[in-house]
Each structure stands twice: as C-alpha cells, then as structure tokens.
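As structure tokens, the structure follows; a few thoughts come after it.
Omission of a single protein chain aside, the complex is shown with its protein chains in their original locations.
Coming up: chain A.
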Amino acid sequence: MSTTSERPAARTGAIGAGPRRVEGPAKVAGTAAYAYEYRAADAAYLAPVQATIARGRVAAVDTAAAEAAEGVLAVLWHGNAPRLRTDAELPGLQQPGELHVLQSAEVHYRGQPVAAVVAETFEAAQHAAALVTLTYEQLPHDAEFSAGRTDLATPKEDHRQGDVKAAEGEVVVDQTYTTPMQHNNPMEPHSTMARWDGEAITLHESTQGAHMVRETVAELLGLEQGRVRVVAPYVGGGFGSKGPLHAPTVLAVLGARAVPHRSVKLAATRRQMFSLVGYRSPTVQRVRLRADAQGRLSGIDVTATVQSARLGDFIEEAAGPAKSMYAAPNRRMGHRAARLDVPVPTWMRAPGECPGMFGPEVAMDELAVACGLDPIEARVRNEPERDPATGKPFSTRNLIACLREGADRFGWADRPAEPGARREGEWLVGTGVAASFYPVVPPVGGSRALVRHAGDGRYVVSLAAADIGTGAWTALTQVAADVLGVPLEHVEVRLGDSALPLASLAGGSTGMMSWGSTVHAAATAFRRLHGDDPAPGAEAAADLPEVAHRDDYAMHAYGAQFAEVRVNTDTGEIRVPRLLGVFAAGRIVNARTARSQFVGGMTMGLSMALHEESVLDARFGHVVNADFAEYHIAANADVADIQAHWIDEHDPLVNPLGAKGIGEIGIVGTAAAVANAAYHATGVRVRRVPLRLDDFLDAVGA
C-alpha cells in the first residue's frame, strides 16, 4: 500500500488490521443458522404456484384436488388469501405492485405467484401446488426490450450542461454499448420462516435490513411495528436483491396468517430466483464523446435505455456515473425506459454504476485509440478539478493515483501501443484498463447503537445491522474495540434482529459509514459518560452523527482495474489470467474482509464480462436459462490471479471514521477493462457483454 497522507494511529490498532471473521468458526461449523435452517417443531412449508402467462387475469382457480391432498393445511389464492392493506405506506424502495401478492386476479408477469399451498411437508406442498388448476383470460403481452421502441418513457429530465450538440473537436466516438439482463444469485436464496401467533408475527428472514422488513410487513398487515419481529443474524449474500422485499416474503407472511401457530417456511428455488426476486435491467448505452486531437473532451453525451415494468417503475441509472467522471464543458446524461410486462427490476451490486461504467469506459478506450494516446493518459487529460456534475470540490479524488499505482503493479509500461502485437503460440494476449467509480451514498439517518459494559472489561455492542457476508460482524467489533481501547475478544457485537436498536439497510455500500460511524459514536459516548472503569451494566447509546455527511463536497470512491486477456486464435476462447485493481475508498477498517469485498466484486465483474446473461424469451416473458447449467457464474476455475490493492486515503470529510463504501466499487469497471484488453489482444472491438467466442471469429480468420 502506498501512503498519500498520514493519520494518527488508532488507539489499539484494531482499525485497519485484518482479523479473521468473528462469526467464521460458527459458519464453518454449520452452527450459524440461516433463515430457512431454524428448527421449529411446528414447521409447515409453502409452495408457490406461478403464472404461466405474462399478462391477463386468473379466470378460475380449482383448488379441490390440492385441498384434498394429504398433508395440505391451506390453499391460498386471490379469492381467499388474507387481505393486505391497499393504502399501506411502504418505504420508498418497495414496489407495492410486486408485494400485493394474491390480492387480485391480475397477472402482470410470467411467474407471478397466483396461488400457494401450505402443507405439513415440503414434498406435500410441492405435490399439492401441482394439483392447483388455473384458468386464465390471457391478454397480449409485450416483453420485447429494445432501444428502438417508439414508446420509450423519459423518467426524469436529462442532466444537461453546456450544449452537447455544439461541442467541438475533430475526434468523435459515437457508439452503442449493451449489457444484458442479469440475475442476482446469492448462495442463499431468498428465504423466510414466518409464524403468526394470533397477536404478533415473527419472521426469520434472509434480508439486508431487519428493520426495513419489520416496517414493511407491519404496514402491509396493518399492524403496529412492535408486533412484528424480524430475525436475520446471518445472510448468505444479497447483492441488493435482499434490500427491497419481494413476493416470496409476502407469500410466507400470508401463509403464516392463514395457518396460525405454525412456522411457515419458504425458500425460493434457484429457478424461482429468476422470476420472483428482481434482476438487473438490460441496458443499451448510446455514448458520444467529442474531443480535440489531444484527447481533451469537449462533449460527453450518454443516453441509457433500460427496462422497467408496467407493474412498477425501476430505473437502472446507467447514465449516472458519466455525470461525474471526466471533465467536459458540454454534457448530457439521460435515461429512456421501456415499460414492459415483466417482473420489476431491482438493485444488483452497484446498480447504475456497474452497467453504466461499461459503455463510457470502453468509449474512453476508443477515444485513446483514436487520439493515439495511452488509455491511462487519456483519462489523466480529462481529470476534472471539481465535480463536473455539481461544481463542488471533491472531498478526495484519487483516480489518477489509482491508475498510476495500478500501472506500476500491473507492469503496464511494457505494453505495446498497437493491438494484436503480442502472440504466444495460438493465443493473442492483450491488456486493458478501466476506471471504477462509486459514490459515497449519504447514509440514511436513524441508526442507533447501544454499548453495554457486561463486567470484567467486556462489552456488548448492539444494533440491528445486517451482515450479508460483507464482514460487518468483524469490522464493527474492531471499531468498538478501537474506541473503547480494549482487545477485540472483549467486544461482543449483536446484529440482525429488529429487537435491537434500529440500523439502516445494508445498501449503497453504506454499512461501515452508517453503522461504523454509529458504533464509533456510541463507544465514544460510553467512555465520555462512564470513563475507563465503568460499573457492570453501564450503558450508552448514540445515533448516527449528523455530521456524518457534508453536503458541500462531492464525495466518491474511485479505482482503476487492469486486465490481461488471452484470446485463442483458432477458437476465439477468452481467458482472463490476471486482474488487478487499485482502489481509493477512504479508510479501510478490516484489511482481510475489505480485500474479500474488492476481490469478490472484481470476480463478479469478470463474471459479467464473460458469462452472465439472462436470456428472456419475449414470446412468453420468461428467462429460458434459469439455472446454473446455463446461467454461468464465474467459479474458481474461471479465476486465476486477482489482486486488490488500495491507497491509504485519508478523508476526514466523509465521516468520523473516514470510511467510504467498498461493497460495490469492485464490480464497477471490471467488464470494461476485460473488453478493452480483448481489443488490445485482437484488434476486435466488442461493445457488448458477455464477450462470446463468436465475437473473435474475425480476428481468428474464420
């Protein structure tokens, strides 16, 4: 790690060290229970019945055979399902249309739950679900995503500065870049165990925010929040799809209401993950860059066409990152949306930034080629002094430092300028670079942490934060230990339960900024109130400090990613032997889990570059490759050498901890770096991911 600035050493050195995950042994031993794994003597199982049409109405439901089947406790459909509040005031991130499950006969997307069976066993539920007969009044549907549609909506006014049409300069890059529909597939599928005891409901839930689930379920059922308890200490990945609620959770809640005093379990099958819990919208990005011969941009114009749903609007803001990346006096960034008869899209790791840095970062590579510049130099020449979107000064911006350090570590200096110059046997070898970007998302207020002295110098720190595999259990232990000045093993952190103090959702890479700052404040308050020799039982609580985000600065994290790509001259096979990322994301609290976040993000970016693509058959409205045999996700054998490094960035303006988010930036830019390296290897410019064997047939002379 290089050092760009010095900061006072932490009190115990706990912050910045790399201790192992505190919950690791429990996870490895299998004693850390996930939502579906909780044992309940009164367990019952729910199986959804999903619509086989993409649009229309359920005309009739025949439940007789299912109800008569052995072990069936309830068969639910829109005619008998417990009612949800139609005037529920749901948190803004929720999609009411998606959550009003079994409340009407309308079918809005193929795969929508139209009935459900609760039974004594999983097998009985599955069997009975197959016995439910539905008759539909089918209506014509439209699931054909295209940027050429004439009915595209403009969800909000384009961002405009200067006049992009009047931008001058002899170099023009005007290309269209596309990214596919992709599906979140955390290892643990969306799972719920719900139990209604007649007064209150308890959910064991796989979620990114226990309090968010509590608030939403309370609203939907018309209950006081105190009558909803959500337990979620361990979550096997979410990537955003467990931020907003989706239909399976509501189904489990309805099942629990219909069969009181039973613990109703539902885990989405892998196939259901492709229809019930959202996805990343496909994008078509028209990128127009205009620059002088030296590569200095005068105009940046990005229009991203994305897919949304008639059932609810969700805009993948892929044109967003171009607002702040590079300097140019004339700029326009806008979105167009096709509202289709499809499931509602949702968050997927770095929504907006991840697809939205593919087009522009490949375009920057094209600009460099057009101007005869090194791709790093092309970016350096367009480094803005202030945030181009807002005119505010940057709290810190170390993009160039990341590019330079990455170039050193990667061995960029030896790179031939011309594409197709390096050949090793039957492989063409190239290297590429792209920038990474992720904003410092202002943490939602309201988080609160409680620090309690348990006696003997041991402390318990409580808040309802969700560790979805990020390392929050460990990093929050470090923050508390550091401020309290005690060894790590003297701090016990308790997370993931709505009975604990409120914590914001795990989303937008805000966890450490939000919960870390809150724990920092609570531990500081504890020492202030109780000194260094507190009585057993002494407590102090604190809220997320107001100063945790300053509005007079532009705050973003940056990175630079380098890729080496080999393309087989005979078959067009693409291999990525080497990825290297350097990030500038403020203070790194836990070196071990941070590296895991960066490397995990880059691996997912590699997966986007080479594998992940959901293929929707518009004739029927469903994803045809809805399993891991055909929706490939990068696995060990696809990954060779992935390195993540970071710059020791000191940014006291972002929050007292100085931490920016790190959960998402690792996936941003990877795919562009790979595509740029594939161009450098072969001379074939591919403007779409995933890269395919077929794409390089021209280069291999077929």
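Here, contacts are C-beta pairs under 8 Å (C-beta built on N, C-alpha and C of every residue); 3 or more make two chains touch, one makes a residue touch a chain; residues count from 1.
The rule we apply is simple: contacts and distances are computed from a predicted model.
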Complex member absent from the view - protein name from UniProt, among "Methytransferase partner Trm112", "FAD binding domain-containing protein", "Branched-chain amino acid ABC transporter permease" or "NADH-quinone oxidoreductase subunit J": "FAD binding domain-containing protein"
Touching the absent chain when the full complex is considered, from A:310, A:611, A:650 or A:685: A:611
Of A:422, A:632, A:650 or A:685, the one touching the omitted chain in the full complex: A:632
Chain A, residues in touch with the chain not shown (by the definition above): 130, 269, 271, 570-574, 610-611, 615, 624-625, 627, 629-630, 632, 635, 637-638, 690, 692-694, 697, 702
